[in-house]
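Omission of a single protein chain aside, the complex is shown with its protein chains in their original locations.
For reference, chains read A, B and C in written order, and residue numbers begin at 1 within each chain.
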Amino acid sequence: MRLQINATLHYAIAETADIILAIEAAQTDDQILVEDLLLIDGSGPLRPIEGEDGIGQRTLALARGLFMATYQAVVEVTRPIPDMAQMALTRPSELPAFTIPYIWPSRYCQSDRFEDFVKREFSGLDDGRKIVAMADWIYDNIEYRIGSSDGSTTAVDVFVKRQGVCRDFAHLLASFARAADIPARLVSAYAWQLDPPDFHAVVEVWLDGAWRLVDATRLAPLDGLVRIAVGRDATDIAFLTIFGSAELQSQTIEVRRLDQV
Amino acid sequence: MRLQINATLHYAIAETADIILAIEAAQTDDQILVEDLLLIDGSGPLRPIEGEDGIGQRTLALARGLFMATYQAVVEVTRPIPDMAQMALTRPSELPAFTIPYIWPSRYCQSDRFEDFVKREFSGLDDGRKIVAMADWIYDNIEYRIGSSDGSTTAVDVFVKRQGVCRDFAHLLASFARAADIPARLVSAYAWQLDPPDFHAVVEVWLDGAWRLVDATRLAPLDGLVRIAVGRDATDIAFLTIFGSAELQSQTIEVRRLDQV
Amino acid sequence: MRLQINATLHYAIAETADIILAIEAAQTDDQILVEDLLLIDGSGPLRPIEGEDGIGQRTLALARGLFMATYQAVVEVTRPIPDMAQMALTRPSELPAFTIPYIWPSRYCQSDRFEDFVKREFSGLDDGRKIVAMADWIYDNIEYRIGSSDGSTTAVDVFVKRQGVCRDFAHLLASFARAADIPARLVSAYAWQLDPPDFHAVVEVWLDGAWRLVDATRLAPLDGLVRIAVGRDATDIAFLTIFGSAELQSQTIEVRRLDQV
Partner (left out) sequence: MRLQINATLHYAIAETADIILAIEAAQTDDQILVEDLLLIDGSGPLRPIEGEDGIGQRTLALARGLFMATYQAVVEVTRPIPDMAQMALTRPSELPAFTIPYIWPSRYCQSDRFEDFVKREFSGLDDGRKIVAMADWIYDNIEYRIGSSDGSTTAVDVFVKRQGVCRDFAHLLASFARAADIPARLVSAYAWQLDPPDFHAVVEVWLDGAWRLVDATRLAPLDGLVRIAVGRDATDIAFLTIFGSAELQSQTIEVRRLDQV
């Protein structure tokens, strides 16, 4: 699937502030950047750095005044959607080193607190079926409601309140997976057919020797996702971090399919 | 300073369990391994993997029955203790990529919740003096009391209760630093003169272009520390993680200075 | 049902400490005290005061050294077990004044955090069926496990961990009820057929113009319960509060039926 991405962020930043921007599509085996252009107004010199796990990149700068970031890309996504239910889990002692950080709890994914629940609810399931069941449970029990959470909402909060948005669904799924000793990381993404269009947050779990995308919200097809960044938590993958105060002026995101009849 | 390290862990593990062991001294510029021997009884084949940030190594295995790990090393520590107060802070937009994960909050270091306190208490201080003041505040306001916390205790808990052990002091210091946008990571270590002898937890902050050790407990000299592992939280650097249940039989740690008259 | 109660508490209190003791059966319409004797060794003069809502009594004293409290009673319990499902709920604006404090959240019953869950799960149910469904949900979803919680465990903790003891079951049920604007209070009780014998904690909800006992643990029959004290939380109804430190020596509780063939 060939996707055209257009994203524009527009902020007013009163006093000079450090920023970290993570809105560029990552180049990975299953998503090839055909075209890719980042334009930024209202900042000092840009400094691109590698994202976590070598995936994607972040751009660092000092910004001031009217800050505008525009990103345009054409991405060829060639991601088969395999049957996750049949995929093998890896026991902890056989995990690759780079997956280990993703079995621990994190700020918004207190997986240690879900160990008993996860054992009680999902212990009978083998293989990727365990992940499928976790994502189904979340879809069935958590209401997707815009405005029901904020930047301080944790997986425990979502589990109790039973409402959340994409980052909350992702935090809860990552928490369940880690509570079962399955590596799970947060992924920010552009998502084709996401309505209303926005940055999306999903999860990757380590199954059958690779990271596999899972989206408990079911709001967008997995083969239309374009990864931006990965991390332990929503904080790590925020599309824009401003060390200071800023006022959002506007934000638009557009993901169009180019090769569709 | 040349140090002789002897560590022995002894557990009874009823049912086969995956383990992650992190008790080997790391080889870094300021700590050279002269001798180094890890012996393990009661486990299947060992699989060594690299620790986080390429520091030290972890050993993974399946363990069962009487599990005993013995580690012996001679380490030459050549760590000058510089005056941290004079060292320059790095603003976020100029941080190296590999330090970025250490400015975010983590499971036990909810740095986001300390931003106002840190601004109120430490904002007048420049350079490394900010870190020195944070460590002093913790030393002055938190009582070191064995048994006052457990594995679920967070930096917020410690801040409220005003009691903790080394991991709690480290969590609180890392939280303060991150709340001021200074990268800070947890470090597990062998510590000369620590009394009673035990694994120690301290902090490294990013100052003047390098990671600098800080120990808010003041329980052991910085030039007698031997790093084992680094991570975002105590969980990441636990000396032994058992995915199942185990019973501690005994644990002994000894750190002796060899070159002392 | 006529019940014989024998309770003995035995503590060692190193330094003189204030105590509040609440182990005497309350005299209410449906439980008549036939005999009733409280003996206390190791304290200064006793001062009995009325319990909350005028139910039962507490005894205050200064205690020191070997403190022993013995309580013996014969109680005639004449409590019909009505069909709660048919009982009418009272809307908030028609509640009696003395029930109002029991619709608010309390330390261990954060009912405000369960409002969305309760609406989602139980809003279709009218009358006492709502309470029956709540108690059933708790029985079905929470595992009764001794040692799974402690004195700081809240209803939110229990909801996440899915394990608890009687006080946790009661906290969760009271939280659910209050989240639906139904007054609910904690009740400490002696319980016939509770195994192993211990103090029990259950809930009273305001239904059809009276307080009705509910026990989500199903560990003891409602017509064999003897109320001791009522309050908002387990803290308010603790059988013994010691303002200082004490060491438990022994505790025995016995509830025997006298009129059984």
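By definition in this document, contacts are C-beta pairs under 8 Å (C-beta built on N, C-alpha and C of every residue); 3 or more make two chains touch, one makes a residue touch a chain.
Nothing here was measured: the structure is a model prediction, and the numbers come from that model.
*Asks:* Can you list the shown chains that the omitted chain is in contact with?
*Replies:* Computed over the complete complex, the missing chain touches B, C.
*Asks:* Which residue among C:Val74, C:Leu95 or C:Ala133 touches the omitted chain?
*Replies:* With C:Val74, C:Leu95 or C:Ala133 as choices, the missing chain is touched by C:Leu95.
*Asks:* List every residue of chain B that touches the chain not included in the displayed model.
*Replies:* Touch with the absent chain occurs at residues 113-114, 116-117, 120, 143, 148, 156, 159-163.
*Asks:* When the complex is taken as a whole, what residues of chain C touch the one chain not shown?
*Replies:* Residues 18-20, 47, 49-50, 52, 58, 60-62, 91-97, 100-101, 104-107, 109-110, 112, 152, 181, 231-233, 235-236, 243 of chain C touch the chain that is not shown.
Convention: only the chains that are shown with their structure count from here on.
*Asks:* For the protein chains shown, what form does their contact graph take: line, ring, star, complete or other?
*Replies:* Graph shape, chains as nodes and touching pairs as edges: a line.
*Asks:* Taking the mean of the CA coordinates per chain, how far is chain A from chain C in Å?
*Replies:* 46
*Asks:* Averaging over Cα atoms per chain, report the distance between chain A and chain B in Å.
*Replies:* Centre separation, chain A to chain B: 29 Å.
*Asks:* Which residue numbers or ranges of chain B touch two or more of the other chains?
*Replies:* Counting only residues that touch two or more other chains, chain B contributes none.
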